[in-house]
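Just one protein chain is left out here, and the rest sit where they should.
Which chain is which? They are A, B and C, in the order written, and residues in each are numbered from 1.
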């Protein structure tokens, strides 16, 4: 997963202006943006991201680009999708885009998820925009004929996102909510533990919450189950130049720093530090 | 015309957000903007100006306000008009405003034209946006029963602006053009000289070009005809605080500096320096 | 209504918002009631009359401006006979900014402006526009100490030293001003900058170089405010790029006991009033009774946890 400086393993990426096809709210907190994008940015892999040059809007002048996971890509159709939550200046700017507007995107970036052949039964666990990151992974898993279980966590059942999408990729979808307590660490430990006991989990994929990360590290260690996590960190360049996006990882008994944008954003669950 | 620091003679001005009613091109180079404005900014006097907080547009981020002469004002109707030419970042921003948009304006500012009772026969000479500045003066002159001659200079006859407006204020309008040579200094000297000889000029009003200023200074000195000029200078504050907008004036045998925004923008023609 | 008052040495201001020198004048009385702001800080005066720099004197930048106004001054007599009587109508404390070419001239001028009606003297030892290449007393601790000591000997009025962000020794300069008897520091004046017109290949300012102000310099002024507030015991007044309530709060949290608003008043002459109201509301909404609960409360370090998104959230 780490690159040899003699041969930049970074997939080629490009800076292009893509055309907004749609950009509408999905269930209040999130927005789905679809872009018409040229082929040079569509050789994507699940888990990769783009850096978006968000438009200024009113007093908001986002200066740096904003990292956003690829929610969907279709090279044949020339389509690229992002699912995002309005958080601050940049995403507020994104939300102002209308069909026909241009958006400067840079990507695809980073190293996505791996899917070794022996990982037959995949368990995806995520919440919120984390589900956006896992969506293209689910699609790939289906294409590769893996068995898929997606645990989608949300505040309330009606806020659980992309469940139909995951089902369409052949996943068994389990919605857990804060409302009925099923999203608590204890409930999840029981739920996932049961699946492990039934031999239904070869690998975990997650992103988002450190609560989930810790739980999966614990279960993974106890049962010898590997997995990957997509991580976040503030970025300036997104392509490896600035070293702004480092996080610490535990590798053996050492703590090492890795760039989320370049060595990641996907890392082994066992090495991630919450 | 100069203020006593013990009693700020500055007319009260206000910073308000006015609503754009229309903002359309008039003859290619110029645009007319009409605003719905509240009474606190409508006690205007011809020759005064506003400072406009021009919107950002694209890469243009006008930081300072832009001075703009009052082209028309109507306190009863709650209307304020500007006639402007697109010159750079700020006026480009102005041109993007659409009906219903808000524009933050600060004014009215500065000291306008005076019109002593003995000035019965007024001659207005101007070109381009200079005509914008003289328009409200013409209206006032009509209300006060003065006789008015307006020499409107332009590249071509069809580019001469506001001629109908001046006529509606009872002015005799003379269009002079570069195209037929009638706008040259020599032609104008002859034209105006003739009127002076006929006893038809008690005072000049002008603004804009230093060629015209020099001509009127010369004719004014030769024939003892007073007059006023509205001047321009780059401004930061527009209300007298920053001293950015000074220009030099000849007063007796001294050169003095005056703030265009505060002691002006209107000054005696005899004292102005081209 | 929260208590917005703040003490700058023995002066108590009704609120911490005041204008910066050179961006305020009696003309602003045409816009709002000047008695609502914390203090009145006048444009720098010199003993002699001065005409200032050639035009163009200002130049616009993205997020700010350059100026090379150059301290035009009507001199001390005009100040005594016209300016002082004008300001006498107000109750907000009057702060007179002065400049001179030597410590001795500074002292003479300070004596001359130590008049009834003057609440404090701000020593502009930091103007980048009147000396070659932006040199000013406040560039070095030695010259700062010399001029402030001369001033201290010349007046009993509270003495504010206005510092420059162009020095490489901001802490040493601040400490020198304090050691010489300054009652407060104003941090800071403009940042020396330049702009060139591409087509004519000429400097955009008549004076070639000039002082940068506005939001673009805020991070620099804030940094220096923080450095100075930690290094001296006297009050620090923050100045540089302040335009919003957030800016005011940043400076207060960094340790400023009050702030000066400069260039933003050119964009919005009523901004000081809005900042006072916004600060009042912000404090009220949080049950913060006095500025002391804000001033200098910066935490020692960034909170990694609070900034960790994703897996750490």
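Heads up, the rule we're going with is that contacts are C-beta pairs under 8 Å (C-beta built on N, C-alpha and C of every residue); 3 or more make two chains touch, one makes a residue touch a chain.
It should be emphasised that the depicted structure is a prediction, and the values quoted were computed from it without experimental measurement.
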(message) For a quick check of understanding: of A:15, A:144, A:186 or A:218, which residue touches the chain that isn't displayed?
(response) A:15
(message) Just to verify: which one of A:62, A:112 or A:208 makes contact with the chain not shown?
(response) A:62
(request) Can you work out which residue in A:38, A:193, A:240 or A:268 touches the chain that's missing from view? (result) A:240
(request) Return the single residue from B:229, B:242 or B:261 that touches the missing chain. (result) B:229
(request) Over the whole complex, note the residues of subunit C touching the chain we left out. (result) 54-56, 61-64, 66, 133, 139-140, 166-169, 171, 191-198, 200-206, 208-209, 212, 215-217, 219-220, 222-223, 226-227, 246, 249-250, 253-254, 297-299, 301-304, 306-307
(message) Touching the absent chain: which residues on subunit A qualify?
(response) 5-6, 8, 10-15, 53, 61-65, 104, 106, 233-234, 236-244, 246-247, 257, 262
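Keep in mind that, in the parts below, only the chains that are shown with their structure count from here on.
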(message) Taking each chain's centre as the mean of its C-alpha atoms, which one ends up farthest from the centre of subunit B?
(response) A
(message) Please tell me the distance, in whole Å, between the geometric centres of subunit A and subunit B computed from their C-alpha atoms.
(response) 60
(request) Round to the nearest whole Å and give the separation of the Cα centres of subunit A and subunit C. (result) 48
(request) Any chance you could list the residues of subunit B touching two or more other chains? (result) none
